[in-house]
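Heads up, one of the protein chains got dropped from this complex, but the rest are sitting where they should.
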Amino acid sequence: MMGHNKNFDIPKEMGAWVLNDPDNINIVKKPVPQPKEGEVLLKIDAVAICATDLEIISHGNPARIEGELPFNKNYSPGHEAMGRVVKLGEGVTEFKLGDRVAVEIHAGCGRCEMCRKGWYTSCLNYGFASKGHKANGFTTDGAFAEYMTNRTQTLVHVPDDMSDEEATLAVTAGTSMYTLDVMGGLFAGQTMVVTGPGPIGLCAVGVASALGAEVVLTGTRDNRLEIGKKLGANHVVNVKKQNPVEFVRDLTCGIGAHYVLECSGAANAINDASAMIRRGGKIGLAAFPSKPVEVDIANLVRNNAYIYATRGEGKSACHRAMALMAQKRFDAKLIHTHTFPMKDLQTGLKYTRERIEDAIKVVVRNDERLI
Amino acid sequence: MMGHNKNFDIPKEMGAWVLNDPDNINIVKKPVPQPKEGEVLLKIDAVAICATDLEIISHGNPARIEGELPFNKNYSPGHEAMGRVVKLGEGVTEFKLGDRVAVEIHAGCGRCEMCRKGWYTSCLNYGFASKGHKANGFTTDGAFAEYMTNRTQTLVHVPDDMSDEEATLAVTAGTSMYTLDVMGGLFAGQTMVVTGPGPIGLCAVGVASALGAEVVLTGTRDNRLEIGKKLGANHVVNVKKQNPVEFVRDLTCGIGAHYVLECSGAANAINDASAMIRRGGKIGLAAFPSKPVEVDIANLVRNNAYIYATRGEGKSACHRAMALMAQKRFDAKLIHTHTFPMKDLQTGLKYTRERIEDAIKVVVRNDERLI
Amino acid sequence: MMGHNKNFDIPKEMGAWVLNDPDNINIVKKPVPQPKEGEVLLKIDAVAICATDLEIISHGNPARIEGELPFNKNYSPGHEAMGRVVKLGEGVTEFKLGDRVAVEIHAGCGRCEMCRKGWYTSCLNYGFASKGHKANGFTTDGAFAEYMTNRTQTLVHVPDDMSDEEATLAVTAGTSMYTLDVMGGLFAGQTMVVTGPGPIGLCAVGVASALGAEVVLTGTRDNRLEIGKKLGANHVVNVKKQNPVEFVRDLTCGIGAHYVLECSGAANAINDASAMIRRGGKIGLAAFPSKPVEVDIANLVRNNAYIYATRGEGKSACHRAMALMAQKRFDAKLIHTHTFPMKDLQTGLKYTRERIEDAIKVVVRNDERLI
Partner (left out) sequence: MMGHNKNFDIPKEMGAWVLNDPDNINIVKKPVPQPKEGEVLLKIDAVAICATDLEIISHGNPARIEGELPFNKNYSPGHEAMGRVVKLGEGVTEFKLGDRVAVEIHAGCGRCEMCRKGWYTSCLNYGFASKGHKANGFTTDGAFAEYMTNRTQTLVHVPDDMSDEEATLAVTAGTSMYTLDVMGGLFAGQTMVVTGPGPIGLCAVGVASALGAEVVLTGTRDNRLEIGKKLGANHVVNVKKQNPVEFVRDLTCGIGAHYVLECSGAANAINDASAMIRRGGKIGLAAFPSKPVEVDIANLVRNNAYIYATRGEGKSACHRAMALMAQKRFDAKLIHTHTFPMKDLQTGLKYTRERIEDAIKVVVRNDERLI
């Protein structure tokens, strides 16, 4: 039974994976952190590995703008986490000891103009912990560790009947949900193209389908597309075999889709999106090519397109994503393919990087002490 | 006195500039059109020439998507018009004979999904007059003629103390207003960069400044920038002499502007916009480069940027623009530089094309019969 | 088989229920109407009876404002209809002969300020057919007749596997959907109280539940509440047995619900709603008491409440409602209890008025000629 024993033994020290120079990440012994006012201490149970973790570990935080933030070292990456509340900071009554929670990545400074209007994932003090900003595993200590502190606003309750592994996917699904929210959120009966069947794309299929959209998923790998179908995609297009723009225009009697949510990062993705949407259509960008690409801006303007480039999981989207998962409106577990102990993080990273055994989401579990 | 004599003599025939093949436009004698139900007949008084008229006359409607609409011929261009109501179609009580009105370009079909939600400039039946769509001077007969029929929804009252020439600018100002509306409309105290001091950019300066924004105008010609200052720009940057991205970042303590409204069509404009805005900033596109350009999409995503590519003067923006003009919140007349009789349309087009005598807005007046 | 025979025999004359003075409604023989440009002729198959039909027939259009619209007579009521397209007006290509369609009530004038921004159910020319406004069965001929003409923008495709009777409920569900849309539409995981288990309340339960809300339904009749459960309500409260405000505050740890959608018209409903919501909560009004009632406005302001009083089924909400019904996300058929031939309309009205045999939605079918 979860939570029946509220006397949590919290050690003085813990093991944590700590990143030094690029690609140099090791287990280090360090004090268990203490929750400050408005924070809780979490015992980490499970953490999903994100492609961004690979990027962070090898090249640094992709969110940083050149010259603004240095390569972040001497801290723990890991940002798709869940665990149990084992200690309450001052003033915390929203959660109690033993609560199982998933953790949103971003806590804004609360004082800049963006935070004041609720755009906390675009905090103008991004990266400045001294101003109160926190992005787990990006700019502050994350979840590849035995314990982590977090502010209450980042926590989402996990239902009793949901596994730890599934719960780690709330952040991925919340990221998809955020872009969908921003694009409008009233999808029932409308056509939504999701380009790229990575974890965010697949979760987007699940969420959009749960909300009533007619979903087209495009990608290059049939096995991923098959998972997309199980998550609710009405149509899948293997772009190696079929022209996705033509497919979408045919499907929509030549008018084009209402929405394209781009999750592939492919070089031509935005032009394809522009060619797929109808006049007044909306494009969400949850991925991007690493280098500048040629874009036909004229066609975007002709189509009166709106483009929403989103960061993270704002607008409390993780709560909405978790609600749909709890109601079993889509089966996020389909995305989880492998599990390793947290001490084998390196293996997990390797599986993720090399897509060994068709790995999609690899989860590391913190069941045995790291030290 | 305007309107004191309501017995308008309407001839049977009129002169109209009619476009045939590219660059072949001539005065033709044709019957004066009759207003249908919900329409009025306008005696045209003045029409401003838009850069898009040059494009339409030489290359066709820029809104058309390849293969969708052919080069439109045997019709009259001209879409920045004002005139007097001289005949009422059935069921029209909103206007009376003699009313002076400016004319919005677009009337949607009223039945497609976009029109049903009020996005009539993105009508899914664009170009299909048989479905009820109308875009004066783009897809249906426009204002380079003695008379024109229009639906009542496209008409905006002109105040008695406003000149005909100023009234023609309501469409340009309405186009700027539309993008500003879409970007949020609450600008007081916020930083708005307008790139490109053409007529739409200059009107955008006027409108944004009237609404309380701190406006930065960038361009290449000092005389245009000077007019921008008179229209309310707080800062001007001649990009030949100063780096506009650095200027904006310095002005905003490194954070970046809230908004960039791109009106230049320059190849690097969108990357500059992306570098000028703050996280969560918004970019409006009222112009575009004719060919695909390199875009750093990663930076847009890092900045959580939203991009609004707009078409035309939707959301009744002409009414709001005209209201600010009527209240003399900005002086649109500064943009009007030349006037010719309508029969000298070719001269007007030449002045516009070649920017003779620093022409900005050239107006043609319909004071004497064309035939 | 639907639609296999496209040679529809359309008679010259039809039977239609025509309202004269209050409560005086009879079958009359009249010419079958002809579809104008942008219209289709429908052969009516089924029409659901709405409580508003009773109101219209006995007291006139409830939407009319005193002195503005007279008691509407010499026309046919009936506004929750479906049928088949049997003739196309000029310019119609969106639909083809034989298409099964449900019909939205409102077509706006398309030219007033409200229509221009997409609020066609609040058309400023409401009731003025000469301006192009149409509200089937309210201000213009409705569906208690063998045939009806309609503009294409009011038509929603009916899936092949949906019964005629279920399809008539698209308007009711669309009305619920509209208020839900206006209240925000992002409900997953949020608490929505629906007060009043009439057809609109029950459809609201279905829609809100399909979109992931945690739904509380309140009412006075256990059988209706049971149907609410089948439509997805997570909690039901019989207000004769339990205090609904206390229930909602307990359920939400004292904070209150996110949303209340009032569908009862009860005298104290708005005060209850105000007491049920959290700070910043939203109240939708889809019903109203016929006489002025005491309202504690101070509490609304303390709660920073927003109240959305909606009319009809705007924002293309019928399309979204129909999409959820087509996907079988909720079972609207549960609301349909009785069917009569259209010539027995009086019996249907009586069942609806007196709730004979617990009637909820009574449908009349047009299978045999009325004349």
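Order of writing sets the chain letters: A, B and C. Residues in each chain are counted from 1.
Heads up, the rule we're going with is that contacts are C-beta pairs under 8 Å (C-beta built on N, C-alpha and C of every residue); 3 or more make two chains touch, one makes a residue touch a chain.
Keep in mind it's a predicted model, so treat the numbers as computed, not measured.
*Asks:* Going by the contact rule already stated, which one of A:Lys315, A:Arg329 or A:Lys361 would touch the omitted chain in the full complex?
*Replies:* Within the whole complex, the residue contacting the unshown chain is A:Lys315.
*Asks:* Which residue from B:Ile56, B:Val86, B:Ala143 or B:Leu211 sits in contact with the chain not drawn here?
*Replies:* Per the contact definition at the top, the residue touching the missing chain is B:Leu211.
*Asks:* May I ask which residue of C:His79, C:Lys131, C:Arg151 or C:Arg311 touches the chain that does not appear here?
*Replies:* Going through C:His79, C:Lys131, C:Arg151 or C:Arg311 one by one, C:Arg311 is the residue touching the chain not shown.
*Asks:* Looking beyond the chains shown, say which of C:Leu155, C:Leu300 or C:Ile360 touches the absent one.
*Replies:* Within the whole complex, the residue contacting the unshown chain is C:Leu300.
*Asks:* Just one of C:Arg279, C:Lys328, C:Arg355 or C:Arg369 touches the chain that is missing; which is it?
*Replies:* Looking across C:Arg279, C:Lys328, C:Arg355 or C:Arg369, the contact with the absent chain belongs to C:Arg279.
*Asks:* Applying the definition given at the start, please give the residues of chain B touching the unseen chain.
*Replies:* 181, 185-186, 188-190, 210-212, 214, 319-324, 326-327, 329
*Asks:* Would you write out the residues of chain C that touch the absent chain, in ascending order?
*Replies:* Considering the whole complex, chain C reaches the absent chain at 62-65, 114, 119, 121-124, 126, 182, 255, 270-271, 278-280, 285, 287-311.
*Asks:* Residue-wise, where is chain A in contact with the chain that is not depicted?
*Replies:* On the side of chain A, residues 38, 90-91, 94, 110-113, 115-120, 130-132, 151-153, 315-316, 319 touch the unshown chain.
Please note the rule applied: only the chains that are shown with their structure count from here on.
*Asks:* Please tell me whether the contact surfaces of chain B and chain C are same or different in residue numbering, using the over-half criterion.
*Replies:* same
*Asks:* Could you state the distance in Å from the CA-based centre of chain A to that of chain B?
*Replies:* Computed from C-alpha means, the inter-chain centre distance equals 42 Å.
*Asks:* Where in chain B do residues touch two or more other chains at once?
*Replies:* Within chain B, residues 119 contact more than one other chain.
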